[in-house]
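All protein chains of the complex are present and in place, except for one that has been dropped.
As written, the chain order gives the labels A, B and C, with residue 1 at the start of each chain.
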Amino acid sequence: MKKNVRVRYFAILREQRGLDEERVATEAATAGELYEELRKRHRFTLPADRLRVAINDDFGSWATAVRDGDALVFLPPVAGG
Amino acid sequence: MKKNVRVRYFAILREQRGLDEERVATEAATAGELYEELRKRHRFTLPADRLRVAINDDFGSWATAVRDGDALVFLPPVAGG
Amino acid sequence: MDFKLTDKPIDGAALMAGLRDTRAGACVAFEGRVRGESGGRAVTALDYEAYAPLAEKEGERILSEAREKFGVTGAVCAHRTGSLALGETAVWVAVAAGHRDAAFKACRYIIDETKARVPIWKREHYADGATEWVSCATRAGTAGGGAGGGKNAG
Partner (left out) sequence: MDFKLTDKPIDGAALMAGLRDTRAGACVAFEGRVRGESGGRAVTALDYEAYAPLAEKEGERILSEAREKFGVTGAVCAHRTGSLALGETAVWVAVAAGHRDAAFKACRYIIDETKARVPIWKREHYADGATEWVSCATRAGTAGGGAGGGKNAG
């Protein structure tokens, strides 16, 4: 069953995707599967093990189930300061 | 032979002596002997091992010879900051 | 909110003054500034981008951890977003505590954790016209016009 999720992109992922945000209809069961799906589709250079994931504005794990209506952000390596 | 030296007082020594500065004619051979002489005369409460001595505006040692014209300061435990 | 993102210049003196408290004998501040060099390359400017809702949430968590671990009387952090010129203040941390040991440790903790955990990204602009997202280089692709992960601002 397809779930509709919102994905926001920042920094290098935003540039590689060419947009800030999109709605995605996906069959991915987990956040990790969703990233792999998008990485292949958009040729993101960063492998999942360099990223973290946020779900509904808090940190999640790659094993977190994707539910209809979720808002996901894949976080490139941070570099504040 | 008596030497004439200038002694400046700071903080608790200034208060116990009741003045900032004085000229002293002394037969003390070393800075340590001079402090003992003055400590007895003015009943300073601090023993020499709690103090340091400065001679002519730089740190000296208790064994430093006292020469005519020297300017000495006996330094109570410091407490800046 | 003691952790703030802002696209305006940071007034560090005001942040420190806001920590005045008669229990606080020590205040330690860290200011990160845009350096003109990174990984051997001449840097001309920086852009910071933040995922604001999570950056603020994680930043507040870090400040709470510092207050609890080190018993400080106050702790604040401000981080810039947007485009910054050389020498501009990128981040400012200020901590007040009864004594200096706690203030130094808490300030260091906050900047270290902020750099490691808060979702903020930095793009460096180099004198040769290239740009790069710091720490995002991969063998498969560069981080956006350059190569290698640089370092800047403290």
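The working rule: contacts are C-beta pairs under 8 Å (C-beta built on N, C-alpha and C of every residue); 3 or more make two chains touch, one makes a residue touch a chain.
Being a predicted model, the structure only gives us computed values, none of them experimental.
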Please work out which displayed chains the absent chain touches and list them by label.
-> B, C
Contact residues on chain C toward the hidden chain run 12-13, 16, 20-37, 86-87, 98-100, 103-104, 107-108, 111, 151-154
Had the left-out chain been drawn, it would touch chain B at residues 8, 10-12, 14-15, 45-47, 50, 54, 57-59, 73, 75-81
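Just so it is clear, only the chains that are shown with their structure count from here on.
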Distance between the centres, which are taken as Cα means, of chain B and chain A, whole angstrom = 74
Whole-Å distance, chain A centre to chain C centre, using C-alpha means?
-> 25
Euclidean distance of C-alpha centroids - chain B vs chain C, Å = 50
At which residue positions does chain C touch at least two other chains?
-> none
